[in-house]
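Only one protein chain is missing from this complex, and each of the others stays in its spot.
Order of writing sets the chain letters: A, B and C. Residues in each chain are counted from 1.
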Amino acid sequence: MDIRFSAEHEAFRERVRSFLTEVLPEGWGTSKHPYPRNPQEQAEVGLCWERTVYAHGLAGLSWPKEYGGQGLTWVEEVIFSEECARANAPAGVNGLGKGLLGPTLLVEGTEDQKRRFIPPLLAGDEIWCQGYSEPNAGSDLASLTTRAVLDGDEWVITGQKIWTSYAHLADWCFVLARTDASAPKHRGITFLLVPMHQVGVTVEPLVQLTGEAHFNSVTFNEARTARENVVGAVNDGWRIANTILSFERGTTIVGRHAHYRREFDTLLDAARQSRGENGPIADDAHYRQRFMELWSEIEILRFHGYQVITQLQTKSRLGPEASMLKLYYSEMHKRLGELAMDVLGGAMPFAGGLDSLAGGDLHRAFLWSRAETIFAGTSEIQKNVIAERVLGLPKDGRP
Amino acid sequence: MDIRFSAEHEAFRERVRSFLTEVLPEGWGTSKHPYPRNPQEQAEVGLCWERTVYAHGLAGLSWPKEYGGQGLTWVEEVIFSEECARANAPAGVNGLGKGLLGPTLLVEGTEDQKRRFIPPLLAGDEIWCQGYSEPNAGSDLASLTTRAVLDGDEWVITGQKIWTSYAHLADWCFVLARTDASAPKHRGITFLLVPMHQVGVTVEPLVQLTGEAHFNSVTFNEARTARENVVGAVNDGWRIANTILSFERGTTIVGRHAHYRREFDTLLDAARQSRGENGPIADDAHYRQRFMELWSEIEILRFHGYQVITQLQTKSRLGPEASMLKLYYSEMHKRLGELAMDVLGGAMPFAGGLDSLAGGDLHRAFLWSRAETIFAGTSEIQKNVIAERVLGLPKDGRP
Amino acid sequence: MDFSYSDEQFMVYDSALGLMRREAGPGLCRDAYREGAGVARRLVGKLADQGILGGNLSEAYGGSHLTLLDYALVFEAAGQALLPFPLAESYVVTAILESWGDNQVRERWLPAIAAGKTIPTIAWGDGQGGFETGGVQSVKRQGRIRLFGRRTFVPFAEVAGLVLTPAYSTEIGGVFLALLEPGRPGLAIEPLQSLDGSYPMAALSLDGYALDEADVVRPGAEAWQRARTIALAALAQEALGVAEEVFRLTLEYVKVREQFGGPVGRFQAVKHAAADDYLLLESARVANRYAAWTVSEGDSDGPLYAKLAKAYAGDMARRVTGDAIQLHGGIAFTWDSDVHLYFKRAWRLASQLGRSTDLREQMARRIIDGRFEEGDGHGYSL
Partner (left out) sequence: MDFSYSDEQFMVYDSALGLMRREAGPGLCRDAYREGAGVARRLVGKLADQGILGGNLSEAYGGSHLTLLDYALVFEAAGQALLPFPLAESYVVTAILESWGDNQVRERWLPAIAAGKTIPTIAWGDGQGGFETGGVQSVKRQGRIRLFGRRTFVPFAEVAGLVLTPAYSTEIGGVFLALLEPGRPGLAIEPLQSLDGSYPMAALSLDGYALDEADVVRPGAEAWQRARTIALAALAQEALGVAEEVFRLTLEYVKVREQFGGPVGRFQAVKHAAADDYLLLESARVANRYAAWTVSEGDSDGPLYAKLAKAYAGDMARRVTGDAIQLHGGIAFTWDSDVHLYFKRAWRLASQLGRSTDLREQMARRIIDGRFEEGDGHGYSL
């Protein structure tokens, strides 16, 4: 065990810091230069960010060089994520491509698919969205009804997908579609790559409770894609989906602690200025306990990340224990959001109050945290997965 | 709505207070005159207490006069319980008779049964225990295997019961036994009254984690009871058991708040003397919050009790919502026990430390609280009952 | 010993709930997110017609002598129907003016409020994050009282015809309550952005506002304490209504939403969350009932139990509305779902007039330290 970063890694961290100083305006992400709130502007910034990162040789750090990656390791990925979070760098608009589709293609894709899709993905030239959930297939994803039928050399796709982030910006969508209605429900699903810019695809924004439209509903009405745009075998999509789910639940935590840490620091600043019945909240023993519980949990998330990196250095992917990390951070973030509301207190309901110091970040964190325990598998589903697949407890009749 | 007690009720409270002052030694239940710890002595005190209460006309307050009761109402029962708890009066040894069997006989018993069993029960001349749980029938009580077979004018009972409090003192046991092995499991059970003093009954103490033997295991080996000692119809015992369970889960809460309140006050005293990182625990904002949460919950238990009394004045028994109260107080008491351990802190593991001020009451409360969420239906079972029978959520294949 | 509401009290409730469901509900609540305080104007006449506004007043002022206990279920209905109207403030203002105001004050304001001609509100916040009496000073100039200062958290200020605020007079060295008329010079209203967009709040700035001698209520500290106590009991009851309504919707939903071949309500995780929430709801209900009774009776323990009820109901409503989102799943995260309306209202209510931790700390001063505040009872017993 040696938790220190090597000299090379520390040098890489310096390189990332220089990069961030160079490309971000001074005071970026603070009240001095707040993060854009307008969705259109956000998208432009995000797209620009993808290309900037790529141009500086920082996209696909751990991905093979032959597909446009940097051929480095997960450690560099972590360092990059940590530094970006610390600098409050823009989110990018191709997170689904980079976090989910790319890693899946690298493991499950054909050589042609890798050569075709990964370089433009990394360059920010092709943006991806994810076509999984349907109105009646949420936790029970395998009951999806979007269907794909082979028509000569093309798949014809019909159905409705929801919660597709970035669909309005995306060039491609990775879609789960039913290709064999007669098979058991997990056996007749295929994983397809579908171009978004065609007549059969309609994207409609889905306004969420924050008042913003981060998600979309995507309707496929006889949309088409080439026959070869299948990842894995036909009717083997459920296995691919599970691979990708474990990426979604696991590797996306790496570096995430730095993001929560920034929120924590913002919140602690608010607590120094906010007052309660015992004076400044930051001096109140009740709140100090809650702050230290959270601080500990955020640190532990960092340690979990180290564990994941160590594991990824020897094995190339994570097992069902990845469910654990998604459960961990989403429930922890919910508590952070609740603490934020308590810290802001009487001023809580008012984004114009203390929280304005942080550009309303604490309110957004609070509201978003309520979605995090639902999306990418609810906490209840994660617990089932842990209990059954990690701990070996018996299934109870569910398929 | 009028939550005040009437002048008559206040006069009754005075009568109970005088009674307690008269019969209890000065300083009873405090370090001056601690509660006996020796089980034998406890039993003697408890039996003596039953007879003293009866002799002063305070047994069976709400029970009909014709069976030896006082013909008063639930309000007097509450007042009596509150005052006894406040004075830390002895627990008595016939709680199962008074709390469970008696009320059940009054509703479900024949006239002969009431005349035969209730007067000696109230007088403390016959002590009762409860033969329900078995080693393999805990939460799933209806899977019990103790069987009773009719042999002429007598039932012959064979099987093992556990968790039978007071069995070593008891004269009678109310037993659930299987009388029709071919019927569905809830349909073949009969509720029998069985004398304990006979060759076929063996009582063995069951030492619990506190090191005391409050419970017993009772083995019936062809034990016998008269044919007429059946409550309700033969094979209708499950319904009777449910009646009694709702007494156990519901009416036993009436007055219980006063008992927790005494524990709370003891704990608060300890918190004034115990020190933590911020000085006296009673001055630490974190602990003040927890104390006030508990205080609020104990008060709310009092209000729930008022609700129950009001309901009992119009209806004679409680429905499945009684599960709610058992769940409420057992989970609350667990938190009280945990707070006690935190308050005692460094001194916590040591019954000889601060807790000795309270005669070790806080340790006992802590350890016992871990049983309360298990016995008389686990918290999990209570939640199922609430969800299915009160809230109408669908059953999931369980019988 | 009778711990139940009477048939008459349930009749008042049923009729209030009927009206509010018809006239308000999630639909009007959504309108309020867009339109702001103006929606209160659509409601005020209907609430007045049904005798809800000023219902606590004597007949002379158009009321029907409803006590806080009678009125408690009306606040519950307001929560259930997500009423975008300052109902607690209206009740408190009328109660305070009838008890502490002189004849002139009562004649001037009470009939107008009861008739729905004037919407009253209260400037709750002292600008320091608390709800004490500070923030506004009065100065006598040319024989007139001039007010200077700032108060925050004034609900529906934009449509209010009357704002009650505490103020401090250096001349008499004490606190009084001032009755302000928005629209007059020296009074500015600045809207605050609210998490609960259907309950607009504003800050109030006073810069030489000329107060009529008549528009003063004394003794201010005592009346203000009573105002807060009544409001805490009312908000606790509203939080109960919010939570029970969304809980009902959630139960309905989990009975019909199918996943894995059957309704999700058959899963133990869902059942147990529902059972926990139900227990919290019913516990808040009895806590509120006790608080409403003690406050209504003028019992000296009223302030203590109003705090208990508000802290407990606030926490409960946060939890129950949060679980409602979780149990609805993704759909609850859309703007079109009603669930978030209840969620945001509950979280706003829970912080209004003090965090639960603040209220419990106030309780601790009495229960742990044995210190009594003004207006608190000294008779705390079992």
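Everything below uses one rule, namely that contacts are C-beta pairs under 8 Å (C-beta built on N, C-alpha and C of every residue); 3 or more make two chains touch, one makes a residue touch a chain.
On a predicted model such as this, the values are computed, not experimentally measured, just so you know.
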{"item": "Contact set of the excluded chain (shown chains only)", "value": "A, B, C"}
{"item": "Listed residues A:R17, A:R288 or A:R335, member touching the removed chain", "value": "A:R288"}
{"item": "Residue of B:P103, B:G124, B:G138 or B:G188 touching the missing chain in the full complex", "value": "B:G138"}
{"item": "Which residue of B:T146, B:N229, B:S246 or B:S379 touches the chain not shown here", "value": "B:S379"}
{"item": "Subunit A residues that touch the omitted chain in the full complex", "value": "1-6, 9, 75, 82, 86, 258, 261, 268, 282, 285, 288-289, 291-293, 295-297, 299-300, 302-304, 306-307, 309-310, 313, 324, 327-328, 380, 382-384, 386-388, 390-396"}
{"item": "Interface residues of subunit C (partner: the chain not displayed)", "value": "267-269, 272"}
{"item": "Touching residues (missing chain, whole complex) on subunit B", "value": "133, 136, 138-140, 143, 162-163, 206-209, 211, 274-278, 284, 286-287, 338, 341-342, 344-353, 363, 370-371, 373-375, 378-380, 383, 398-399"}
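The rule we apply is simple: only the chains that are shown with their structure count from here on.
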{"item": "Separation of mean Cα positions, subunit B and subunit A [Å, integer]", "value": "52"}
{"item": "Interface hub residues of subunit A, defined as touching at least two other chains", "value": "278, 284, 286-287"}
{"item": "Multi-chain contact sites of subunit C, meaning residues that touch two or more partners", "value": "267, 270, 357, 361"}
